[in-house]
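Excluded from the complex is one protein chain; the other protein chains are retained at their positions.
To keep things simple, chains are lettered A and B as they appear, and every chain counts its residues starting from 1.
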Amino acid sequence: MKNNYSIFSLLKNSISYHENWQQAWRDPEPKKEYDAVIVGGGGHGLATAYYLAKKHNMKNIAVVEKGWIGGGNTGRNTTIIRSNYLWDASAGLYDHALKLWENLSQEINYNVMFSQRGVMNLAHNLQDVRDLKRRTHANRLNGIDAVWLSTEEVKKFCPIINTSPDIRYPVLGGTLQRRAGTARHDAVAWGYARGADAMGVDIIQNCEVKGIKRNGNAVEGIETNKGFIKTKKIGVVAAGHSSVIANMAGIRLPLESKPLQALVSEPVKPIIDTVVMSNAVHAYVSQSDKGELVIGAGTDAYVSYTQRGSHDVVEGTLKAILELYPIFSRMKMLRQWGGIVDICPDASPIISKTNIKGLYFNCGWGTGGFKATPGSGDLFAHTIANDEPHKLNASFNINRFVSGDLVDEHGAAAVAH
Amino acid sequence: MSENFRSLETKFLDKTNRISFKYNGKKYYGYKGDTLASALLSNGVHLIGRSFKYHRPRGIMTCGSEEPNAIVQIGGNSSFTEPNVRATEQEIYEGLEASSQNCWPSVEFDVGGINNFISPIIPAGFYYKTFMWPKKLWYSLYEPAIRMSAGLGKSPTQTDPELYDHNHLHCDVLVVGGGISGVIAASISSDNGNNTVLIDDKSSLGGTTIFQDDENFKINDEKSSVWLNNKIKELENKKNLIIKHRTSLAAYHNYNYLLARENLADHKSLNERSNKLRQRLWKIRAKKVILATGAIERPLIFNNNDRPGIMLANSVKKYIDYFGVRCGNKNIIFTNNDSAYETAISLNKKGINVTIVDIRNSSSSMLVKNAKNAGIKIYWNHTIVDTKGYRRIKSIQIMEISEDGTNVIGDKINLVCDNLSVSGGWTPMVHLFTQSGGKLKFRDSDQVFLPNTAMSDQISIGSCNGDFELDDIIKNTISDCKNFLSSSTTDFDLVKVNCPKQKESKNIWLLPNDKPLGKTKPFLDFQNDSTAKDVKLAMREGFRSIEHVKRYTTTGMGTDQGKLANMHALGIISETAGVKMGSLGTTTFRPPYTPLTFGTIVGRNVGAFFDITRKTPMHDWHENNKAKFENVGQWKRAWYYPKDNESMHQAVQRESKAARDSAGILDASTLGKIDIKGTDASEFLNRVYTNAWSKLGIGKCRYGLMLNEDGMVYDDGVTTRLDDNHYLMTTTTGGAANVLSKLEDYLQTEWPELDVWLTSVTDQYATASVCGPNSKNILKKLFPDVEFNDENFPHMSYKNAEMDGINCRIMRISFTGEHSYEINIESKYGKSLWEKCMEAGKKYNITPYGTETMHLLRAEKGFIIVGQDTDGTMTPIDLQMDWIVSKKKYDFIGKRSLYRSDTMREDRKQLVGLLTDNPKEVLEEGAQIVQDEKKQPIEMLGHVTSSYFSPNLNKSIALAVVRNGKKLKGQKLYVPMKDKTINVTVSDFIFFDSKNERLNA
Partner (left out) sequence: MFIITCPFCGERDQSEFSAGGEAHIVRPKQPTELSDDEWADFLFMRKNIKGVQFERWNHAHGCRKWFNVIRDTSNDKIHAVYKMGEKPPQK
């Protein structure tokens, strides 16, 4: 059994100058065969492994990661967690995740610093108001704690927002989900890794998948830079690189991979104590526990795996930030970066079996996968273990692109009278 | 503190220009050209701030952008203030106010300093291991406390009074960095006929050579600084050269696209900032780039290496030789290489007491000999094991290093000092090179990463390319530039250089100590307080990747982004893991190189310039008549026209009544208009709309519905056949641009065989829509020559007509259900047209109405608005518009998708009308609809898309999409609100004049 983490273990270890902490996870070489292999050591993949071991008693499993765990979108996102989605299927999925977040630190004995500071979504035109009210009504009936705020209430909740009616796109109100918030992204990956490792899961870093071996219509294993690993079940959770793995298996997915950028400011004393998102002008901002303003920019409109986007996108985002928060003009961008997100045509994820036996995909999270991490892992584990989806992810199957039963979370189409 | 530490003359400052400034409320003096750091040092002020985690006192370490400690809040008021400004970069100006950050109540006595005492229990990553129990304290205590301790400086709380600007720059050669190699490169490049731009982040060129005071560094038998000064003067006369001072390169993107920030005002007093322009962002596209970004001196990692008064040796040299400021009266130099001897000699020459501690066994260079000859005491093969002094260094303890370098031996020697100058060698600034996609290589001899392969047309020269000695720098800069710029001869071909230094350094990433590591505090990242033991702890816990260690320990994540700390962290990881540094790699260097104000990035695109505002030709009229406006995309559309003290509701009710009772007028200019010409125009329309177009007569209009290829409704509008091969299509206001792009896409890529030409004419025409029973009378008055009877000018037809000799297109079409005309005229006559309509309609009480009334009127008629009643998930069948979907046409965009298993389901959400049981109660748009309130989980059937109180029907009406709605007509449903439930009945969605009798009224 590993060290339990607590204030007492910190005190105890301080006496020995912290020389005796055990490693949070091992660094094993791959075995010849596993009952299941998860491809991708991000938050979703590690959570999948954790729940496979914990809830489905599958302990002879491995997570293979091309680089270092949590190094993809888990470590690059703006950490917003919320569940105020429109459609029943999405609300079910994301609220399942949110409920898991609420107990996650205790569950995995790793403080993921889940902070329920609330998330506001702002409306800037009349159609925004209709759409957000529609969402709020649906949320309320689905038991999700989102409420509509008037412009004055928005101002009261976050006083630094410029709610003047004279700005180019005035704030006409917004929604607030108080249970929503942020978490420490790296800790999620590390905490799940530590938890999974403790149950015997092999987490194999610097292990790149080179091919998927099939026997007819069933998988037999994966080729990696560390050799062949035999397995009957492969769960792919490779985010931006999902299509690359799919191509190895000879299938195509309804995905496009695009650069998504984010940036942080230099750290300042607390100035904004909630998360504010504005779709219409595209400005997402919160403040990290270090004091940095964490700002999400948009995706570029073209496929790219470069993990860098164009400057225009950053400029556009900061333009919107200054429109809503003119006081930030003298704040400084400290660091900007990009990740690769895989986007589905209906802006909803895929957590699904495929036509190939033993091959499962968890992908298509686009710009919003972090918030779903625990739920996504739990449901994907269920799907892999039972070879059947859970009812909460049944709608997120690949076949919806054939039948037309999409879960369109773009919000209303961007066209109006 | 009254002692003046500026005892020396310097030619780099304007000593006639004495400047006063305030630091932590106290007044000090400096000179024009001083940085805040040099001015404070000249006043003997070393204590500047407190570190992030342990709140340890910290002072000035460097003289540049790599400064981790001396970061301050600038500006005394809430709009001008700026957090986290490096005192080493901020030039002083009259009236400058600066204050320490992250301390309370003051930098001398900071309550947060208690963290230093509990530091044994808060190592790297401690917060991941605690604060979990009891859970409710996380929310009420732990988390708020963690959040309260965030941050360093304070954000402004008022709007920025200054402006920012953008400018594009295209050049043949961009030289980044104005040190000696940059100056040589710029000279060669411009002499070679290239349009060259040289940018440098300082107020004057010359880098570190310009203040080289040592006669032994010679170029062409001149003192190197004198030679360089002459070369800089020559640059001023070069024809093809632009020099930008105070301009720092922020980002180097691919394809040689670079961003640089020019600082125009931060060195000026508030009075001098007359044009308000503060910073300018240069967006540079260069054919070739020469990086001469220099190198940064490395600190050494030993116990308590963070006290105020511990500085980098080359910075101490700059303060004395450039600013004329001595950083102490009793200096100790601690080094592993020759370059710190330059500092020692400089100090010694100026009569300042100096002692050297060198971890090497010896050095035989001329420079070291000179130091010895000057009588400077040198402790060879010694390292510092501890330092003393809380707010300023007071003494150090040194011990001899064992033969293998891993331990210390012998007795401790205590040395008293008030300044410790440290040099751990040099780190080339390869940040920009890697930002551009370049790959690095590792040089073992002096443990540096160097540029290897570049992605774009560029070279790195000088110390950023690993040449640290004057002779190498000059020789290689010249030959590399000649190759890169294909120039055969240069002015520099015969340059002779004399450099008295030796290259060998001895590298120990973590210096040995007599105490166990756990009892020491060897800082790596000074701002974030991460130490060598944090790095080792992270590795012990399984964090092996450099990125993991960085994130777990926060090393390199301060405002200096690890410029000082990263190499040592890498070194310690490599030693601990037994992996070669070259194979370990580095963390990714992310833009910007130095922090960039949001204002600079945004430039002028603030306030009214945030986004384009599109206004119709009649906009002024609407404004003069007190219209309220609605943003629709970039358009400003008249929303309603309140009279006197009318509320929106009252105005809309009045406007709606007037339009049906007599006459109304709407500005419809914002609707998208696409002119379609070509012999295949009809066939084209057949393919893009769901209905058939071939048989539409010339002069006739038809409503069309356009789908996405996925079968969902995308746009709608009326298209008029102007001539045999000529149509005018209208689109929704918001959809205009997308529709045109989509049509062009199909035309050019899928159907290139079609002879069709599309032109957007939205901005070319203004449109006034006149409706109501008296519309015909008004039109007659406006166009006396046109026959307006129903046979000659029936509904859904069009005529050309003239108004005062100006051609107009009149379409008799209706979105309100009333007898109605749309008059199109060239934009420039739009306002006149509107005024003439108002004049002609006066006797009929013609009433201008806005978009809100338009929405109400069309809802009474059950006409959809794409984007409001549809959301990208509705097919025409769902909208009960089966009539517009041609069964005969072989294909049209989206047709195939209508026949998929889900789109063919009978119980999809369908458009219906809703009537509230209480006719006065108006439903909220967006409200959800259920059949069984009690059912758990509750099942939502759909939602209200449009809802109004209809003055013409004197009751509330609503459009909604409801699952299986077609079959639910007449059924009771419920709309559960937060505080009540509203009972509704499903109805037909045409509420008014279902026989369309008014069209011809």
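As a convention for this text, a contact is a pair of C-beta atoms (placed from the backbone, for glycine too) under 8 Å apart; a residue touches a chain by one contact, two chains touch by 3 or more.
Since the structure is predicted, the reported quantities are computational estimates derived from the model, not experimental observations.
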Completion exercise
Going by the whole complex, the chain not shown touches A, B
Handout entry: Chain not shown: contacting residue from B:Y29, B:Y127, B:Y257 or B:F992
Key = B:Y257
Completion exercise
Filtering B:G25, B:P105, B:G578 or B:P752 for touch with the omitted chain leaves B:P752
Exercise for the section: Check the options B:M455, B:V761, B:L953 or B:M977 and report the residue that touches the missing chain. Expected result: B:M455
Practice task
With the missing chain put back, which residues of chain B would touch it? List them for me.
Solution key: 253-255, 257, 285, 437, 455, 709-710, 741, 744-745, 748-750, 752, 890-891, 895-897, 899-901
Exercise for the section: Mind listing the chain A residues that contact the chain we can't see here? Expected result: 241, 243-244, 247, 252-257, 301-306, 310-312, 342, 345, 401-403
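By our rule, only the chains that are shown with their structure count from here on.
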Fill in the blank from the handout: Distance in whole angstrom between the CA centres of chain A and chain B is 22
Completion exercise
The chain A residues in contact with chain B across the complex are 5-7, 9-11, 14, 16-19, 21-27, 67-71, 75, 88, 103, 105-106, 109-113, 115-116, 124-127, 129-138, 140-143, 160, 167-169, 184, 186-187, 190-191, 205, 265-271, 273, 281, 287-291, 306, 308, 310-311, 314-315, 318-323, 326-337, 345, 400, 402-406, 408, 410-417
Practice task
Quick one: which bits of chain B touch chain A in the complex? Just the residue numbers, please.
Solution key: 52, 80-84, 120-123, 126-133, 135, 138-139, 143, 146-148, 150-160, 162, 164, 251, 253-254, 257, 259, 283, 516-519, 533, 537, 540-545, 547-548, 551-552, 554, 557, 559, 561, 588, 590-592, 595-599, 601-603, 605-608, 610-611, 613, 630-633, 710-711, 714-715, 732-735, 738, 851, 854-855, 865-868, 870-873, 897, 900-903, 924-928, 930, 937-938, 940, 943, 945, 976-978
